[in-house]
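Comments concern the structure below.
A protein chain is absent from this complex, but the other protein chains hold their places.
Letters are used for the chains, namely A and B, taken in the order the chains are written, and counting of residues starts over at 1 for each.
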Amino acid sequence: MLELTDVHTYYGNIRALRGISLSVAPGEIVTLIGANGAGKTTTLRTILGTARARHGTVRFNGHQLDTLTTDRIVRLGIAQSPEGRRIFPRMTVLENLELGAFARPDRAAIAPDLDRVFTLFPRLSERSAQTGGTLSGGEQQMLAIGRALMARPALLLLDEPSMGLSPILVDTIFRIIQDINRQGTTILLVEQNARMALRVAHRGYVMQTGRIVLHDAAAALLRSDLVRKTYLGEK
Amino acid sequence: MAWWEVLVQQTINGLTRGAVFALIALGYTMVYGIIELINFAHGDVFMLGLFVSLAWFTLLGATQTLTGWQLVTVLPLVFLLTMLTTAVLNVAIDRAAYRPLRRSTRLAPLITAIGVSFMLENVALLWKGPAPIAYPDVFPSVDILREWFGVDSAIFVTTKDLLVVGATIPLMLALHYFVSRTTWGKAMRATAQDRETAEAMGINVERTILMTFFIGGALAGAAGLIQGMYYNIGQWWMGYQAGLRAFTAAVLGGIGNMAGAALGGFFIGFLSAWSDQYISARWTNAIVFAILILVLVFRPHGLMGERTPEKV
Partner (left out) sequence: MTVNARRPLGWAALVAALVAYPFVDRVLGFQTVHAVSDGMIYVLLALGLNIVVGYAGLLDLGYAAFFAIGAYSMGLLNSPVLGSPLYGHAWSFWVCIWIAAAVSALLGVAIGAPTLRVRGDYLAIITLGFGEIIPVAIRNLGDVTIEIGSWRPIERLNLTGGENGVNPVGRPYLPGVPFETDPVPWYFLILVIGAASLWAMNRLRDSRLGRAWMAIREDETAADCMGVNPISTKLLAFALGASFSGFAGSVYAAKLQAITPGAFEFQVSIMLLCMVVLGGAGSLKGVILGGMLITLFDRVVLTQTTFMVRALGRTLGVSALATADLTLWRWFFFGLGLVLVMVLRPQGLGGRRLSPAPIADDAEDPTSPDVASAPRVDAIPGWLRERARGGVAASPAILDVRGVTKRFGGVIALNEIDLVVPHGAIIGLIGPNGAGKTTFFNVVTGLVRPDAGRITFDGANLVGLRPNAVVARGIARTFQSIRLFQNMTVLENALVGEHCRLAATVPGAVLRPPAVIAEEARAHARARELLEFVGLGGKEHELARNLPYGDQRRLEIARALATEPRLLLLDEPSAGMNPREAETLTDLIGLLRRELALSVLLIEHHMEVVMGISDRITVLDYGTRIAEGPPAAIQRDARVIEAYLGTGYEQDLASRTSAS
């Protein structure tokens, strides 16, 4: 479904990605783990076209993404819940969700999807008239994910959904991620919380300084020495 | 005139002035909201709006006071044509002078904006000459209190005052509806709040910016037309003055805040009218600028704007 081949991305003179190749198959949850600065977010930005690959190709369902503008890429069925949530702070919860559906041609199918999001996140339904900036961190995270779901994406990119959340909320969010996946959405998940991510994912890629250093089934990665030592803090 | 009559008269003057400032201020605040640019040339688009509207009137052969059916055909047509012209001009300015600098420092497009402002003024100067031009009295002027109500008062309210309010308020309501209710209006607000995320929603940001300049230009054109019909005079340098006052209005309302810009426009209108009367017209500019400076220094988010912490 999604295939990155030897992708190099730069910020000015700094090489953030040094030849990334990865693939995501329909129905999967694939996770990217690695330390801050390893290039996880840059990988997502390159897929979405908000950062541009200097070499390499990004293909999605037969389309070559690296030549398309971001709004075209979104229209192909990719949506993102960005790092740091990036809620539109002066718009209501409802407006935020509507914007998630901005690029959809099937206007009629939006209402049922709104119901679906409100079923997944009842809190959002209670606060639909409140502006995004007044929500708590956890509610904002729900809104960010809900907003991405409103695009009814084939592929959902989740960037650090656990960031800044209390442990209980993190559990809730990860359960919902699994629910979304079971309902048929393919997910590429970037997480610093490696264990949580590997717990819900089918496969995982480990990134280090702009490269993929390890790639395996999630359960296997959980047992790998490198992952246990570097990312799980075990001796 | 009794003192209260003077006050009422100046307040009415302030209202009509303020309506024009408000229309210009909306263009400033929309553009600033979306690309954080003080579009210095915006005042000159207003000025050209006046000149262009005059050209359209002339082209349509309507250089006398309009009567009867002309008021409902020619006048709306000129509004439309003028707004369209300045809207396209504003978009062209963005494409040529600002768009190439989207990813550069904040000050670079401000400098080009000043450059564009000078070019527009010079074009107007060469087109119409340095002397004030007479704008024909196309809109019928009737002394309302005396002729409609038979009240003999020193206060002078004319149909032109009604025109200003009657043209400005619907434009503002339409803009409000567009921004708060329509999909593209929401896209515009989203782009103003977080450009990259808006892009990730599938919003074509460049098209949104284009739309912003289009609407801002149209409003400035309408303001120019209204100004011409009301004061019957136009000068090549008037855009600079009006632009700075309108920008002050936008700052007062909290730049980026549309309702604030409209209110700020009326406030500056009242203030300048009162200052002309009670202090001295010679000092009005200095007073407006002093307010601009004070607000920027002490309340940079405007008198009604909210504070947003800057991210480190």
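Structural remarks
Heads up, the rule we're going with is that a residue touches a chain if its C-beta (ideal position, glycine included) is under 8 Å from a C-beta of that chain, and two chains touch if they have at least 3 such contacts.
Keep in mind that what you see is a predicted model, and the values were worked out from it rather than measured.
Which of B:Met1, B:Val72, B:Leu126 or B:Ile233 touches the hidden chain is settled by the complete complex: it is B:Leu126. In the complete assembly, the contact with the undisplayed chain comes from B:Ile38, out of B:Val20, B:Ile38 or B:Ala220. Considering the whole complex, the residue from B:Met83, B:Val116 or B:Leu271 that touches the absent chain is B:Val116. In the full complex, the hidden chain is touched by chain A at residues 10, 12-15, 18, 35-39, 84, 133-137, 160, 162-168, 170-171, 174, 192-193, 195-196, 199, 208-210, 219, 222, 229-233, 235.
Residues of chain B in contact with the chain left out of this view: 36-38, 96-97, 100-101, 104, 106-112, 114-123, 125-126, 240, 244, 247, 251, 280, 282-283, 285-286, 289-290, 292-293, 296-297, 300, 309, 312.
Simple rule for what comes next: only the chains that are shown with their structure count from here on.
Between the Cα centres of chain A and chain B there is a gap of 43 Å. Chain B meets chain A in the complex at residues 183, 186-187, 189-190, 193-194, 196-205, 308.
Residues of chain A that touch chain B in their complex: 48, 50, 69-71, 74-75, 79-80, 82, 86, 88-91, 95, 98-100, 102-103, 147, 151.
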